[in-house]
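Before any comments, here is the structure.
Yeah, one chain of the complex is gone here, protein chain that is, but the others are all in their spots.
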Amino acid sequence: MPKIKRLLSSSEAILEASDQMMKRDNKLILIGEGINDPKGIFGTTSNLFKIYGKDRVIESPISENGITGVSIGLSINGFKVLLIHQRVEFALLSLEQIINNAAKSFYVSNGKHNVPIVIRMVIGRGWGQGPAHSQSLETVFSSTPGLKVIIPSTPYDAKGMLISSIFDPNPVLILEHRWFHFVKGDVPKRIYKTNLKKPNVILKGNDITVVASSYNINEVIFCSKILKNFGISIEIIDLRVLRPLDTEVIFKSVKKTGRLIVFEIGNKIYGVGGEIISMILEKDFNIFKSSPSRIGLPDSPTPSSRALAEKYYPNSSDILKEISKQLNVNVEVQEKIINLLLDKIPENEIDVPNPEFKGPF
Amino acid sequence: MPKIKRLLSSSEAILEASDQMMKRDNKLILIGEGINDPKGIFGTTSNLFKIYGKDRVIESPISENGITGVSIGLSINGFKVLLIHQRVEFALLSLEQIINNAAKSFYVSNGKHNVPIVIRMVIGRGWGQGPAHSQSLETVFSSTPGLKVIIPSTPYDAKGMLISSIFDPNPVLILEHRWFHFVKGDVPKRIYKTNLKKPNVILKGNDITVVASSYNINEVIFCSKILKNFGISIEIIDLRVLRPLDTEVIFKSVKKTGRLIVFEIGNKIYGVGGEIISMILEKDFNIFKSSPSRIGLPDSPTPSSRALAEKYYPNSSDILKEISKQLNVNVEVQEKIINLLLDKIPENEIDVPNPEFKGPF
Amino acid sequence: MKSLYKNLFSSLLKLRMTENEIAKKYSEQEMRCPVHLSIGQEAAAVGVCSNLELQDQVYSTHRCHSHYLAKGGDLRSMISELYGKRSGCCGGRGGSMHLMDPSVGMMLSLPIVASIIPIAVGAALSLKLKKKKNVISVFFGDAAVEEGVFHESANFASLNKLPIVFVCENNKYSCFTKINERQPSEDITRLAKCHNISNLRMNGNNLINVYEKSKMIIQQIKKKPEPFFLQLDTYRHVEHCGPNSDDNLNYRGKSELNNWLKDDPLENFIKFLKGENEYDQKIVNEINDKIMIEINSAFKFAKNDKFPNPASIKKFVYA
Partner (left out) sequence: MKSLYKNLFSSLLKLRMTENEIAKKYSEQEMRCPVHLSIGQEAAAVGVCSNLELQDQVYSTHRCHSHYLAKGGDLRSMISELYGKRSGCCGGRGGSMHLMDPSVGMMLSLPIVASIIPIAVGAALSLKLKKKKNVISVFFGDAAVEEGVFHESANFASLNKLPIVFVCENNKYSCFTKINERQPSEDITRLAKCHNISNLRMNGNNLINVYEKSKMIIQQIKKKPEPFFLQLDTYRHVEHCGPNSDDNLNYRGKSELNNWLKDDPLENFIKFLKGENEYDQKIVNEINDKIMIEINSAFKFAKNDKFPNPASIKKFVYA
């Protein structure tokens, strides 16, 4: 990442990317429920319709399946479409269009119809949203050939990957964690692309590889700082691209560290971790020095109450525990690590991402 | 399995189970598109409406999402519902109901509303059905906590597992491979249950464990017979239950053989195999003597043409190759195995399950 | 004051006062879940539900407080649920968008727009199959009819002559988006007619009218099962989600806003009572006090209630 200091939140970065791409390409259409309202999808579409008109920034009826089909129709007729859902769950209503038509038209048509549609979908977390507003569903989307599925983690990628998605001739689904919207980071002003091909090493280390994505990255970075005090160096990989899944970067890292933790945004069971571990194992049966671990949501729906949410979402202490286990850290040191963690952990409610954020969402 | 000789095809077994359960429980309702028509969902619902009336065997409008909600409404009001889709793809239209409501109502209601609904969904294969009529989508369904997902392989289980599903207080999704409908086997006349909990060892062996499901089991059995001639003994496990996934039976088997192949009905990438392998590895890091393999559909939609379908679907020779690889079978023997295979392979078109079957359907 | 009027008034006031209290306490940030208040729309819930028997069922959406209370749902369990506490009607698992109290026929509320509608139709089918003379009411907003599943449900209900009232509370907005940006006409009954479903559109802020009309409708359905579609035009007084006014954002026209805020179901009903010479300040005060006590006690209870045991997360995933 270039060394510039232009701090934007991810949602600001998304807005900027959308704005610049709308300006650049008059064949780009935005569509979604609430995109022209005063909240503008958490600020990511604010006022765009004032600049580009309601013909190009289309406020939609509450008809997810319909507008997904409409977007596909536009996109096989020379347009690019950015379709936006305030919660990923709303896209469940349109899976037939996504899985059968967006994903397969290029294939079935023997290369005649590609479907350049980008679907942004927000994963809810916190403030008691409850079971139908806080799923991530990444394997539901990632299991279909023909789709690309990405999950950015930094404002830099929020912009760069959205731009790449819009340039991409394929259907690209973007999973945006609600708390990731608040994350701030350096974002260049220009139009730039971030590749949609592979994970990204964001911290070099030697002892163990931790793969995470989206908001979870922050928890892992937090852990890495604590572990540094104990001479443990972890390599952090930002997964970023769930489909097509290219594990080469992870493989190289594990080749060095011999150890792997996959920290899931979604459920552990039938999550992304199993696929990553199996792929690595297929490439090199002897690569692991210790049993690779997966950390993910437990096998239950998301409860609303913060008392339950606190135990539902795995966090830095779960990561530290797995790392200690794999590295055989002795009990005394383990205790010290946990104590340091408890010292440093922000005095934050579990159901909000940072003190700036006040509900409702 | 008891030693009786009452040969039924799986579709006959399903019809018998449905009939017996309809008779036994007047709170059981069948619903689906075409269930009362002369073809009766490949013979699995034939004439039931004549016995039980159109109030209990409900022919439905072409509204998958609607009737799934209707079925949930019935099922939280004292009924049991067996909902049937002629192709699993049609259920994509109802995923919001399945994933948010069927799967989660028991949880959200703190145990007040359980949803005893069974959804039978047919996986198409062969006769050029093309990309939107031949998916299996098992991970799409299996990734949601609160659902049970099963995929029977024998007529015995077709009946027993359907009966268990109807008795089960949870939402159960049944994936039925189209070719599995034709498979014949022993089926007792009485009402009996087959557990919905775990896989089933269907052939004991020592050298390698092969996990497969549904129609694929036949390919593996075929292989086992060939391999016997070469002193190779494989243990075959019928997976049967995709969620909740209990890998204990597989674990025990691999503990013995040290080797594992998972043969998928669906895609290899983001399939069931990755989850199984990771679970086993978590239980015992040193369990594998060789790199476990996954055989599944390639990462593309299903092409219609039989010339493409032939290469698209993995078959017995792919299994034999993987087994040879893992067991380090020498090249000469490998050649002999393949020759024997080619000798024995039925003179069958690739796109039909057996010579009795003539398209279209 | 006639006992009918007293009941209607009590029910209406209870909804209003409860939600006002929620609004007041929301900024304490102890109710940590989204809340969609029905302030201004209460006549729909009270008018319809006052005609329902215990065995008649109600199904609702994200905006379910009013239906829950009007159907007789337990107040403490509701407030506890908002506080994410153990005695909440969902044990804290659902939050404000999943309110239910099956013991009084308040069966289910769901936050995905229109998702509840086919389920309510299934409930109506269960009545038909059981040959019960009850009725189902399903409440939803003006945006729900834009979801295809509304039509699938309406077609199914019409085809099978099911005993269900579809109650569409048209508050003109889906979040900030006005109905005329989403549909070609604000007359939503057209979407009932097309499925051959009897229907009626009326002002939904006049409690006594809503009560009288829905009484007829429900009686009729109980005599001869058939779906009915009732469009109640109404207005939301506060923001879509949350306790505050958001009219500083100017998404609702000034004159529209003024006209509709004036057309307040509570004031309307008081005016009606006065016109009928049925308004009795003393009784009103008594009702008010009684409700206040109940509300205070519910909030106190909820605040003192324990959080659910974290170990219970894995409970009730499977039956």
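We just call them A, B and C in the order they show up, numbering each chain from 1.
The rule we apply is simple: contacts are C-beta pairs under 8 Å (C-beta built on N, C-alpha and C of every residue); 3 or more make two chains touch, one makes a residue touch a chain.
Bear in mind that the values here come from a model prediction, so they are computed numbers and not experimental data.
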| item | value |
| --- | --- |
| Chains shown that the absent chain touches, full complex | A, B, C |
| Contact residue for the chain not shown (choose from A:46, A:105, A:129 or A:291) | A:105 |
| From C:96, C:158, C:268 or C:312, residue that would touch the chain that is not displayed | C:158 |
| Given C:4, C:194 or C:216, the one touching the chain that is not displayed | C:194 |
| Chain C, residues in touch with the chain not shown (by the definition above) | 146-152, 155, 158-159, 182-185, 190-191, 193-196 |
| Contacts of chain B with the absent chain, listed as residue ranges | 33-34, 36-39, 59-66, 89-90, 93, 127-133, 298-301, 303-308, 310-312, 349, 351, 358-361 |
| Absent chain, residues of chain A that touch it | 29, 55-56, 60-61, 63, 65-79, 96-97, 100-101, 105-114, 116, 145-146, 148, 169-170, 244 |
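Keep this in mind: only the chains that are shown with their structure count from here on.
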| item | value |
| --- | --- |
| Chain centre separation (chain A, chain C; CA means) in Å | 36 |
| Inter-centroid spacing, chain C versus chain B (mean Cα positions, whole Å) | 43 |
| Centroid distance [mean C-alpha coordinates] between chain B and chain A, Å | 32 |
| Touching two or more other chains - residue numbers and ranges from chain B | 65, 96, 100, 107-108, 145-146, 244 |
| Chain C residues counted as touching two or more neighbouring chains | 90-91, 93-94, 98, 110, 112, 148-149, 317 |
